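With one protein chain withheld, the remaining protein chains of the complex are depicted in position.
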Amino acid sequence: MDIVVCIKQVPETTEVKIDPQTKTLVREGIPGIVNPFDMYAIEEGLRLKERYGGKVKVLTMGPPQAEDALREALAMGADEAVLLSDKALAGSDTLATSYALSMAVRKLGYDLVICGKQAVDGDTAQVGPEMAEHLGVPFVAWVRKVEEVSDGKIKVQRLMDDGYEVLEMPLPALITVVKEINEPRLPSLRGKMRARKAQIPVWTVEDIGADPSRVGLEGSPTQVVRVFTPERRAGGEILQGEPEEVADKLVEKLEAMGVI
Amino acid sequence: MARIKVIEEKCTGCGACVDACPFGAIRVEEMAVIDEEKCTLCGACVEACPLGALKLEEVVRTGMDTSKYRGVWVFAEQRHGKVSGVAYELLNVGRRLADDLGEKLTAVVFGPIGEDAVRELIYRGADRVLWADDERLAQFHDDTYAGVLAEMAQAERPEIILCGATSIGRSFFPKAAAKLGTGLTADCTGLEIDKERRLLVQTRPAFGGNIMATILTPDHRPQMATVRHKVMKEAPRQEGREGEVVKWSPRPENLASRTTLVEFVEEVEETVNLADADIIVSGGRGLGGPENFALIRELAMLLGGAVGASRAAVDAGWIPYSHQVGQTGRTVSPKLYIACGISGAIQHLVGMQSSDVIVAINKDPEAPIFKVATFGIVGDLFEVVPALIERLKRRKG
Partner (left out) sequence: MPNYFLTEEQMMIRDLARQIAEEKVKPVRAELDEKEEFPWEIVRILAQADLFRVWVPEEYGGLGGGTLELCLATEELSRACAGVAVTYAGSALGGTPILLFGNEEQKEKYLPPLASGEKLAAFALTEPDAGSDAAAISTTAEKVEGGYVLNGTKQWITNGGEAEIYVVIAMTDKTKGARGASAFIVEKGWEGFGFGKKERKMGIRASATRELIFQDCFVPKENLLGREGMGFIVAMRTFDRTRPGIGAQSVGIAQGALDEALAYAHQRHQFGRPISSFQAIQHMLADMATQIEAARALVYYAARLIDSGEKDISKISAMAKLFASDVAMRVTTDAVQIFGGYGYMREYPVEKMMRDAKITQIYEGTNQIMRNIIAGELIKELASRR
C-alpha cells in the first residue's frame, strides 16, 4: 500500500509568547517543528506499512527550511520525502494549499493519504477535507483507529463528540487523524543517519502541473487583512461580590475569552 | 506575483514592522528587508507601519460575479435527529448579519427531524428553512452532506453560509467549500458585516490564540465560515414567529455516500487525561476531605474537563496520585485551570502556571495562587463552587 503523509512545519507554538510591552509575538529562537498532529499521521503511516507492506512517502509544502520537517519524518522511518516549494505558493490559503498538495499527491501516487487533524499554527483543519475533494476520493476526518485494511477497503473509527463511529470506505481514500490514534515513535539513530544523507526532491508549481492561477495569493479566495494581538486582561483581576454574582461574572468573562 | 513592497522614500528603518511580523520575515538593514521565503503575505507589517511605507502589492484575483449572490444561510446541524445547540447560536449571529445586509436568513437542515424541530428554527429567527427531508441524510456522511449543501448553494446562490465548528461541521464544510471553489474561514469568534462593501468580516484566533486574524473573502461567493461553539449566544425564541419551509429533493448522486456506517458506539466521557485536557478543575487542602471532591468532579464534568489535585490532597489520600498536578505530578497547560482551595505552593505552581487562563478560588487573600491567577475569587469554595455549578447548568439549559 502506498501511503502519502502530508505534514507541515510550524513554529513551536508553546513557546510563542506575547511581549507585554509591544504586544507582539516574541519569536526569537523559536524552532520550527513538525506540526504535532502530523506526528500521529506519520506514525500511523509507518504502522500501516508495518502491517500491510508498501511505502510511506511524506510531503510538505513550505519554504526551503521545511525540509527539516521531512528529514524528521525520514528519521522516524518514512521511505521517501518530497518538498513542494515555490515562491508562487506564498500566501496560499487552505483552498490553494489543498489544491497544490493534491496535485503533488497525484504525482506521488497513493492508496491512502493521511493528514494530521489540523496544524497548530493555523488551527483550520481544512486542508485535509479540501484535498479529499480535489482528489475526488472518499475521506473520514478525526480517525482515532484504523481497524483494518482489506479487499481494497479501509475500516476506521471516527471520533465524534458523543462517541465514535465505525466507518468503511474504498481505497484510495484520505483520512485525518487525532492524537488518540497512537503514540508517535522517536527517531532512531540509523534513521537519523539515513535521513541526513537523503536527497529530498524539491517540486515547483510547474513540476506538479498545477494551474498557477489556482495557487498562491491569486488562487486564494480568503484574504488576511489584519493580524493583531487579542486584548488580554492583566493577570490578577479579583472578582468581588456574593457567590452568585461572582459566578455570573466569571462565566461571562470565560465565555468572552472563548475558553468555555 | 504578490509581495510586500517597501516604499524606499518612506521607510526610516524604525523596525515597527519587524516587531509586528508573526513569521520573523523582516529585518532592518537601513530599511526594512522582506525575506520572501518566510513571508506569508499576512499584511501585519502593512498595518503596523506608522509611515505607510509598506504595501501589499495588489494581485489580480480570478473571482466570481458576486452581485448574483444574495442572502444568509446557516447550517442547522442535527445529530441522531436532534438539532444541536450550535444551530441556535448560528441563527442568532446569522439574523444580525442578514439584517445588516437587508436580506433573508435561511436555515439549512438535513434529515427527517420532524415538523416541530423545523418550526423551532423559524421561532429562533430563520425566515426560511431549506429542508432536505431524506432518510439518507439522517446519518452524517461527508459525501452526502457536502454534496447536497453544494448543490443547494449552486442553485440558490447565498452570499454567506455559516456552519458550527463541530466535529461534523469542520469535516464536511471544507469539502463543500472546495466543491464550490470558494473561501472558508475556520473557527470564527467574531463575524461582522462591512456594509460599504457588503463583505463578511471574519475574525478568528491563530497560533493557539496568541494572535487574532481578520479575514475577508472579497471576490468569491458564498463567503463561508465555521463558528466556534459557545462563543455566540443562542438566538432568543419567539413562539409563533412565521417563516417559509421549502423542502428540497437532492439529486440522487448526492445521496450516495462512499463511506458506510458500520456502527456507532456511544461513549460518555469519564476521565479525561490530565495532560490532554483543555479544562482542568483542581482541588486542594481547602476541600477538607475526600467526599468534597464530588464538587470538583461535578464542576469538571459540566465543563467537559478533567479533575486535578494538589499534592496536599493526594498525600491526604483523598484522590489517587494520577490526578496530581505539580512538580511530582503532572505538568499541565490547559486552556482553563480552576484551582479550588489550593494555596499555590511552588511545587504546584510550576506544574500549572503555563495554563492560558487560571481561576483561583481560595479563602486566604494572601494565598500565592492569586499571583498567577487571571481571575481570583476570595471566598469560601463551598459557596462559590456550587454557585458556579448552578450558573453553568443554567447556561447548558
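Think of it as A and B in the order they're written, each chain with its own count starting at 1.
Everything below uses one rule, namely that a residue touches a chain if its C-beta (ideal position, glycine included) is under 8 Å from a C-beta of that chain, and two chains touch if they have at least 3 such contacts.
No experiment lies behind these values; they were computed from the predicted model shown.
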{"item": "Residue in contact with the excluded chain [from A:K55, A:K179 or A:K192]", "value": "A:K192"}
{"item": "Touch list for chain A against the chain that is not drawn", "value": "185-193, 196"}
{"item": "Residues belonging to chain B that touch the chain removed from view", "value": "311, 326-328, 346-347, 350"}
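In the analysis below, only the chains that are shown with their structure count from here on.
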{"item": "List of chain A residues in touch with chain B within their complex", "value": "11, 13-14, 16-19, 22, 24-25, 27, 30, 63-65, 87-88, 90-91, 93-95, 98, 120-130, 132-134, 138-142, 155, 159-170, 179, 213, 216-230, 233, 235-240, 243-244, 246-248, 250-251, 253-255, 257-260"}
{"item": "Residue ranges of chain B in contact with chain A within the complex", "value": "1-3, 19-20, 22-24, 36-44, 47, 59-63, 79, 142-143, 146, 166-168, 170-175, 177-179, 181-187, 189, 205-220, 228, 230-231, 258-267, 276, 279, 303, 333, 335-336, 354, 356-359, 370-380, 383-384, 386-388, 390-392, 395"}
